[in-house]
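Structure incoming, see below.
Missing here is one protein chain; the remaining ones are kept as they sit in the complex.
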Amino acid sequence: MTTPAAQTKPAPAASPPAGSVPVELPMAGAPAVPFIEIETLRSAQFIPAAKETLGDLIAEQGQAKVIRPVFNWAGRNSLFPLHWGLACCAIEFAAAFGARWDAERFGVVPRSSPRQCDLMIVNGTVTWKVAHKLITLYEQMPDPKWVIAMGNCATGGGPFRTAYSVVPGVDKLIPVDVYIAGCPPRPEAMLDGILRLENLIRERKE
Amino acid sequence: MSTVTLFSVSYDLSTVIARGVASVFPQPIHGWILSSDVVLGFAILFFAIILLAASMINTIMLIWWERKLLGRFMDRRGAMHVGYAGLLQNFADGFKLFRKFTVRPREADSAGFYFGPTAYMATSLIIFGVLPISTGWNGGTLPLTLLLALVIFSFAPLFIFVSAWSSNNKYSLMGGMRSAAQMIAYEVPILLAVVAVVIVAGSFDLTTIVYEQQNYWFWGPLVVALIVFVAGMLAEMERIPFDLPEAEAELVEGWNTEYGGMLFAFFMLADYLRGLVGSFLVVLLFLGGWTLPTWVPSSLTSFPLAGIVIFMVKTYLVFGLFVWVRASLPRVRTDQLLRVGWNRMIPLSLLAIFLAAVLVTVKCLPLFGCVPSPGV
Amino acid sequence: MWINMGPQHPMTHGLWNLRVKIDGETVIDVDPEMGFLHRGIEKISEDRHYNEVITLMDRCCYVAGLAWEHLYILSAEDALHVKPPQRAEYLRVLCDEFQRIGSHIMWYAAFVQDIGLMSPFLYGMRDRDLILDLFQSYTGARLTYEYLRVGGVRSDLPPGFTARAREVLDWLDARFGEYDQLCLGSDIFRKRCDNLGILKASDCVAHGVTGPMLRSAGMKRDLRKDRPYSVYRQLDFDVAVAEGADVTARYLVRMEEMRQSVRILRQVLDWLDQNPGPVLAENLPRWLGAPYAPIGREGYLLKRNYPKGVGFSSVEEPHGEAQAYVVNEGGEHPYRVKFRSPVFANISAARQYLVGYHVADIPPIMGSVDVCVGEVDR
Partner (left out) sequence: MQPEELQARISPKLGENLLGVEPFAGTAGRVRFRPAGALELFETVRDDLGFRHLSMVGAIDWVDHREVFYVVWSDDARQYALLSTDLAADAPHVESASGIWPSANWHEREAWEFVGVTFDHHPDLRHLLMPEGYAFHPLLRSFKLHEPEELEVKSRRV
């Protein structure tokens, strides 16, 4: 048994296939951790049905001044988050849907299937064991999609950032749009994060 | 009757537009455009478009109605920040889903994956063509509207099963199986309960059935049939306590687990369209359709479009009842559901038929008044 | 056919995976897969001051943070040879019992949603927020409190707390009947939950199952009675027991436990009203009292000479019996901290109470187990 510190840098994998960037998931320098290649993941399981939906087509054909604001308005006012709970923040996530805060006021309705979601709220500590699943879920969500890192753990590992099994921040795995501070953030903070995300979408120009 | 109906409006509109268009063209085309067949065709088209738009808007309002009601039952507010009191919330949802990427899993069968939701949506919309909302709704009379509506209504399990199977997901498959079993099990009691209504009314035509309820509404004497019909409708519409096919806790989202974007919107809309149809049927068969009890002074009901307004108010109230059930009952299990369906519902519906036969034979019941002679 | 229920599945209420082998709709084998939330709390604790470990305890079980703080504190005090004042003990019991009600209400909210009852989730969250408000008024936080300390608690109650707490207790007492009406009053609920997920008392003992699951099998075991820690010996309450060992019995046990907790809390509030006093032990070593204060020569010496010790404690947490084993090898960090989570054992027996039932029965059964993944994975 050698000390893990000595193995922080594992030997490079034997010539990764061209066109794919391996994402290495370090487990305190464990060399036995498998590589996942996001390109492979995408191509193996999911292919887009069509390059553009009918909605995209219409939006491109003109009327950008009318249709785009309408879709933008619709998109920001109906954010369906993925219904899952990682850790402590999930309790506050649930409380935000309770009677006192009622996130449904803003059109936020959790859906269980990632296909029907626009928003992934990473509400808790992300471990390397769940990292694969998290990326898969993110890939399963259809575009356009957003990610909120809720709480210190999802933002940067929080109190567990030194642990051998914890991802120091979910932005190591997927792109994050809004970070919410707090351990755990109060439900108001979560709603505030969602409203900030709505502002981000409002300013989107594409 | 000389009242303005939806069909007459669309016929007039069609005539006006046909005249305008025909005036541009020389004689042979001019005459052809003004021929009665073409005008009638356009009239039907306009009728369909108006009906489609009205039913879509009504469905979306129904979702809003359900969300607000559920919110109140649950001690919260429900959607309230998009539009006045959240009225525009569901339009936002719809537009957003329209805009979303539609993902098809590679292993999914493409034909079934796209055909299922589309056909589900289409069959749900077709029913609105045959349901009368108010007097003189349809241009002509169809003698078997009720039967036609129920037949179209019962196509759904086929399409649900096709889409569930072709999406190649274990949860979808289980949901599809449950859905098919459940809908087939509850078709039978629904049809039998309807037979009770038909025996009393003496017709399969929904308009006639409504007119038969001038003296008294059928919910009183046919209360057993009403119970069977409402329970069966809850199962057909897959709402709590019978929402096993999309039971969230065990099957994620049931048969629409793999559907996102517009196809999911189709499923969502079609579900509520069926909810609307179910409420329509309850109102038509048991609650007197667009009529009010005779003791209501006619001066109160003589405003324009009174029939439609009365009908829609009743419909929303009936749907509110369904929402109430949803807010207060847990979900049953598959085997319990089927057992209730086959062992309880069918005997009950047979009992309802028997009671209806007794009612027709005796002609008069002290509490409910007299039955008009069948077969008007 | 094997299906994966989790890690993202509405049934799990956390991050774990139940692999289920089904034949038609009947379950023939299950294999729980844990560890998606393993944060290495036991390892991190070896790198923290004794009081800093309390921070981790809150996050260990996020619905019963104070109970886990109490668990750790008891064994840490054993290992460090510290004794808290009496008022602190009562305050800890206050925390424990409020936490028990909060945790059970959270369980109720999640459980009824599993069987498709939607409204009680909202009612439960509404009532739980009242308890969290109370916590907030004296610990400053809603979920992660860091309130208990080695040698006592951090601060005393704010003025007017006991009156407000009594109001909340009256409100809750009235709500429990409402909950029962929504569940037990419904025929569908009884049909769904009776004779479901049966785990007999002998199986419970063999598989290490504790807490409400064990008591629902008719076994009267509650560490608060059998091995009274803190001041439970002075308090008057009954152990909630039910017969049947099924989901309904677990529901009944938890409901009765909440009522008993209200009873305990009324006594504790009375005592707290009458007996003011210090809440933190005096003459604590400096390195123990203030983790971030610079350790001077005096404190350093004290630490070096501090006697070694091993602490073992066991408390009746809302989910069952939790245990802690803390080894003090004479340093400012614990040498080894080991926790036993009740849910860990309860889930490990999953094969015993799931096989043979329907797929649709899995959510209510697992709901009745009351899974808190944080404490299983730690």
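Letters are used for the chains, namely A, B and C, taken in the order the chains are written, and counting of residues starts over at 1 for each.
We adopt the following convention: a residue touches a chain if its C-beta (ideal position, glycine included) is under 8 Å from a C-beta of that chain, and two chains touch if they have at least 3 such contacts.
Because the structure is a prediction, the values reported are computed rather than measured.
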Kindly name the visible chains that come into contact with the excluded chain. A, C
Of the residues A:A74, A:I91, A:L173 or A:I201, which one touches the chain left out of the display? A:L173
Touching the absent chain when the full complex is considered, from C:D170, C:D187 or C:D226: C:D226
By the contact definition given up top, give the residues of chain A that touch the hidden chain. 1, 3-5, 8-9, 21-24, 26-34, 38, 128-129, 135, 138-139, 156-157, 161-165, 168-169, 172-175
For chain C, which residues lie in contact with the unshown chain of the complex? 34-35, 38, 40, 42-44, 47, 78, 205-210, 219, 221, 226-227, 310-314, 321, 323, 325, 327, 335-336, 338, 340, 344-345, 348-349, 377-378
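FYI, only the chains that are shown with their structure count from here on.
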Find me the chain with the mean Cα position closest to the mean of all the protein Cα atoms on display. A
Can you give the whole-Å distance between the Cα centres of chain B and chain C? 49
Specify, in ascending order, the residues of chain C that touch 2 or more different other chains. 9-10, 121-123, 126
Which chain B residues touch at least two other chains? 74-76, 248, 252
In the complex, the residues of chain B that touch chain C are 70, 73-76, 170-171, 174, 240-241, 243-244, 247-252, 326-336
What residues of chain A sit close enough to touch chain B in their complex? 44-50, 53-56, 59, 70-71, 73-75, 77-78, 98-99, 102, 104-107, 111-113, 115-116, 118, 140-144
Interface with chain A, chain C side, in the complex: residues 7-10, 13-15, 35-41, 43-44, 47, 55-56, 58-59, 62-63, 106, 109, 121-123, 125-126, 128-129, 132, 142-144, 373-374
